[in-house]
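A single protein chain has been removed from this complex, and every other one stays in its place.
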Amino acid sequence: MAEKEKLTIAVLSGDLERALAAFMLATTGASMGMEVSMFFTFWGLNIIKKNEGGIKSKGLMRKMLNLMNRGGSKRLKLSRLNMFGLGTWMMKRLMKDINMPSIDEFIIMAHQMGVKLVACTTTCGVMGLLPEKDTFRSEVDSLTGAAYFLGEARQSKVTLFI
Amino acid sequence: MAEKEKLTIAVLSGDLERALAAFMLATTGASMGMEVSMFFTFWGLNIIKKNEGGIKSKGLMRKMLNLMNRGGSKRLKLSRLNMFGLGTWMMKRLMKDINMPSIDEFIIMAHQMGVKLVACTTTCGVMGLLPEKDTFRSEVDSLTGAAYFLGEARQSKVTLFI
Partner (left out) sequence: MAEKEKLTIAVLSGDLERALAAFMLATTGASMGMEVSMFFTFWGLNIIKKNEGGIKSKGLMRKMLNLMNRGGSKRLKLSRLNMFGLGTWMMKRLMKDINMPSIDEFIIMAHQMGVKLVACTTTCGVMGLLPEKDTFRSEVDSLTGAAYFLGEARQSKVTLFI
């Protein structure tokens, strides 16, 4: 059997529009028969953080950072024109209008299509997150470091840094 | 005849400096004999939107979003140090000083060098834009979706996400 072409996407940004672009490309790639993996790091970890649940990190500073930066797919904002939520709310309305999935739906869809979702362990530390499976949604496949990402990228036909 | 090596650039950002970087690389690639295509999505659509002309989108929300986010190559701003236009104005002055083309000139130049300019149809919807040729400058070659971008990227020697 021929090997599948690989698509590897690093997601550093937690902006709504960049998260959307990443998932549009990941699901499109999967539907084109590519083997897709997404590697979430820094603000990108917000996208795959659990939406509910308290803050379990250790130490005051980590707790504070978590409070300032709640994260979760439902709290993502546009990088521009957020205007205290108005721009983000308008874009979400327009997404519904054209039947574009929400980030939440995109995560579930990508997972079901076999897209691998991976959290960067190294940057969990500086984002005040415990590098444990329990920090993230159930769709997240594994937690690993930069060497894993580069290993995947070396074998990929297309690598994107978003 | 040997096939040309391909360079594919996705432009999600509408920041002045990222638009400049994208066009510098696209025109340099073309002058090096590469086959270049640029795929504009989200804020990147602002770069290739017409500078003049009224707002023709349907529905109140799209009209409002268009008003808030006029777009057009002449309205791009720096992501940092914009300082109510001062930083952007200063950079534009320095661009002239070193004979760097403006974005407007870069678009025309890229088009003349055979760089393909493509608008993402899917994200037109969430940006409040009508996915029609008439929304964009005459240099734009076509409107298409994420599958087209990935198809190009798979055949490319270099793919950049800006």
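By letter and in written order, the chains are A and B; residue numbering begins at 1 in each of them.
We adopt the following convention: contacts are C-beta pairs under 8 Å (C-beta built on N, C-alpha and C of every residue); 3 or more make two chains touch, one makes a residue touch a chain.
Just so we're clear, the structure is a prediction, and the values are computed from it rather than from any experiment.
Of the candidate positions A:23, A:43, A:106 or A:136, contact with the hidden chain is made by A:43.
Contact with the omitted chain, checked across A:62, A:80 or A:137, is made by A:62. Touching the omitted chain from chain A are residues 10, 12, 14, 41-43, 61-62, 64-65, 68-69, 122-123, 125-128, 145-147, 149-151, 153-154, 156, 159, 161.
Chain B meets the missing chain through residues 5, 7, 17-18, 20-21, 24-25, 28-29, 31-32, 34, 79-81, 83, 87, 90-91, 93-95, 97-98, 100, 157-162.
The rule we apply is simple: only the chains that are shown with their structure count from here on.
Seen as a C-alpha superposition, chain A sits on chain B after a turn of 120°, to the nearest 5.
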